[in-house]
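Here the complex is missing one protein chain, while the rest keep their positions.
So, chain A:
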Amino acid sequence: MLTNISNVLRACAQRNGAASVVSARTYADFTAEATFEIKKCDIHKLDEAPATQVVMTREEGLQYYRTMQTIRRMELKADQLYKQKIIRGFCHLYDGQEACAVGIEAGINLTDHLITAYRAHGYTYTRGGTVKEIMAELTGRRGGIAKGKGGSMHMYTKHFYGGNGIVGAQVPLGAGVALACKYLGNNELCVSLYGDGAANQGQIFESYNMAALWKLPAIFICENNRYGMGTSVERAAASTDYYKRGDFIPGLRVDGMDVLCVREATKFAADHCRSGKGPMLMELQTYRYHGHSMSDPGVSYRTREEIQEVRGKSDPISMLKDRMLSNNMASVEELKEIDVAVRKEIEDAAQFATTDPEPPLEELCNHIFYNNPALEVRGTNPWAKLKSVS
């Protein structure tokens, strides 16, 4: 039947004069799914590790590819806009780490919860934000996902709690969300992300203790990109085995550049949590190509050779692309089409983000308190009062 459909499609394409790029091969030619060998995770206080033979379907592969490519291009566009001073303030880019966001989302449901620190653009996207909303938030316009008042570090969507500026402060929050999930009995869990620098904050250990004590459905994930701002992990941590730092919490060390590895590990952790066994800790070994933020060139504490090496050998998007092509799951043209579509989406979003108006002055003070009636707030000069409505 597929052959019939493909024949019809081919006929249609020929009739239309083949204006669009048509894959030389039809859908019937591609492998629907394939099994891949992935790296085994290191385990801590666990009897078994996640599977090393995993299945990925063509649809999944294309979806991961498109999502990762969107994040990558979005971050590069943000870099460009920042250098043009259209985005200002703080901007922490996620390129290089796409497999983490995409893999985690593939392992949980949209109804689950997630909270992360300031390198949040990727997660905002995977959790349901649109590129348009994200870019408009970066440029501080009213179409932004936080109405233009939050900026890079403060983006939120349903079941995504941001976007947090203070390092480490989001982890106890995540534990609290997990408590709510357990209390409400909705079989949901909360993923709390933090970095290798934040892993040395005291409140993280307080969260570990509470989560383990009360068997909360919390997955703590350390995105170890080897550098906390400019400090390498060896110089900051007595133990760089971040997956073991939860001590009494079982842990996994995962190759964070491989989207399938991340997905499997997340599924494994999610099953563990949902079965009531308590929290789990995951360390994703990943890498960021940009510096810590846009004011950090990123080469004073690491060599360009190191960055190039990671880009050449472990780039998450290239890895996925190679896998799909060598297993006949997609064609080069098809992936190129996706690239073109993604580029267009980003361009449109950037256009919107540059031309959308800024939020109106009346909204500046809204949502300080929850109040009824409206609160009066002193404006930007002592004699202009603004209203705070919430």
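Structure notes:
Simple rule for what comes next: a contact is a pair of C-beta atoms (placed from the backbone, for glycine too) under 8 Å apart; a residue touches a chain by one contact, two chains touch by 3 or more; residues count from 1.
FYI, contacts and distances are computed from a predicted model.
Choosing from "Calcium and integrin binding 1", "3-hydroxyisobutyryl-CoA hydrolase", "Vacuolar protein sorting-associated protein 20" or "3-methyl-2-oxobutanoate dehydrogenase (2-methylpropanoyl-transferring)", the protein name stored in UniProt for the chain missing from the display reads "3-methyl-2-oxobutanoate dehydrogenase (2-methylpropanoyl-transferring)". For the chain left out of this panel, the touching residue among A:Lys149, A:Arg274, A:Arg311 or A:Arg343 is A:Lys149. Of the candidate positions A:Gly143, A:Gly228, A:Gly256 or A:Gly278, contact with the unshown chain belongs to A:Gly228. Residue A:Ser388 is the one among A:Thr130, A:Asn209 or A:Ser388 that touches the chain not shown.
Which of A:Leu281, A:Leu335 or A:Cys365 touches the hidden chain is settled by the complete complex: it is A:Cys365. In the full complex, chain A touches the hidden chain at residues 88-90, 140, 146, 148-154, 165-168, 197-198, 200-203, 228-231, 235-237, 300, 357-362, 364-365, 368, 377-386, 388.
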